[in-house]
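Each chain you see keeps its place in the complex, though not every chain is here.
First chain written, first letter: the chains are A and B, and each begins at residue 1.
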Amino acid sequence: MTKRTTIVLFSGDYDKAMAAYIIANGAAAYDHEVTIFHTFWGLNALRKTENIQVKKGFMEKMFGKMMPKGADKMGLSKMNFAGMGPKMIKGVIKKHNALTLPQLIEMAQEQDVKLVACTMTMDLLGLQKEEFVDNLEYAGVAAYLADAQDGNVNLFI
Amino acid sequence: MTKRTTIVLFSGDYDKAMAAYIIANGAAAYDHEVTIFHTFWGLNALRKTENIQVKKGFMEKMFGKMMPKGADKMGLSKMNFAGMGPKMIKGVIKKHNALTLPQLIEMAQEQDVKLVACTMTMDLLGLQKEEFVDNLEYAGVAAYLADAQDGNVNLFI
C-alpha cells in the first residue's frame, strides 16, 4: 500500500522550508504520496519574485509589501543577522553542491509532490492566485485533513 | 473506527495557536476525537485575562507577569512589529469575517475538543489552576502519549 507524507508548512523561514522540502523530496523518492500544505507565512515560498499588479485593500497591500516575495527572499529562523545568515547558508549550499530552496521546490514539482496553497490564509492576507507560481492546488483545512488522516508521516513545520 | 487528532501546542504565538485551533476545529467537524495538549508558552492561550491573586515565589511571579494573559494578548511569530502585527491580523480577521483566536477556542470547547494543560509546565512556571479558564483537563506527558500513540494526525505546533 502506498505510504503518505503530509506536511503543513506554516513557517516562512528559509531553513525550515528547506527542511520541509528535503523531507518531502526524500519521501517522494521512496514512492510516498506527498503533500505540502502551505499556510500562513509558508505561502511566501510560493510567491512569484516579480511585483504582480492586483487590486487590494490597504491592509492586504501592507502584508503583500512586507512579506518576502518567493523562496529566495526568505530569512532564517536563527542567526538571520539582518540578512547575512541567508547569504552564509546559500554560500555553504553552493560550496557543498547542495540544493537551494528554489531548486528543492522545483525538484518537488518534478517528483509530483502536491503543493497546496491554503485558501483561508490567502483570503486573510489578501494574496491572489496571480501572485503565485504555477501548478499549485488551492484548498482549505478540510482537504488537508483528508490527506493527513491516512498519512504515515504528518509534520507541522 | 473513530479517527484521532492530537496536537501539542508549545508555541505562545497568536498565529501558531490560530493554526492549531483551526486544524483542531476542522478535525472535530470531521468527527475526530481531538486533543490539544498545551505545554510551555502554549499555556498562555488558556490564561484568564484578569489578574488573579495567588501565592507565588519570586521567579514564578516574574514569569506570570511577563507572559501574556490569555489568547488575545499573544504576539505573532513573524512581523510582530512591537504589537502592530497582531492588530493588523485582527483587522483582517474582522474584515474577512474570520474567527479570532478567542472565538476559535470557544468553538473548540463547544465541539468537545479536549483542552489539556500540562501540569509539569504549570509547576515549572508557577501557573495555578485558578489562573486558567474553565473546563480544562490537567495532565502530563504520559496522558499525552496515551492519546497520541493511537492518533491519526499528530502535530507539534
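Structure notes:
To be clear about the criterion, a contact is a pair of C-beta atoms (placed from the backbone, for glycine too) under 8 Å apart; a residue touches a chain by one contact, two chains touch by 3 or more.
Computed from a prediction, not measured in an experiment: that's the story for all the values here.
The complex is a homo-oligomer: every protein chain shares one sequence, and counting across the whole structure file gives 3 copies, of which 2 are shown.
Rule of thumb we're sticking to: only the chains that are shown with their structure count from here on.
Distance between chain A and chain B, defined via averaged C-alpha coordinates, is recorded as 25 Å.
Put simply, chain B touches chain A in their complex at residues 3, 5, 15-16, 19, 22-23, 26-27, 29-30, 32, 77-79, 88-89, 91-93, 95-96, 98, 152-157.
Partner chain B is touched in their complex by these residues of chain A: 8, 10, 12, 39-41, 57, 59-60, 62-63, 66-67, 120, 123-126, 141-142, 144-145, 148-151, 154-156.
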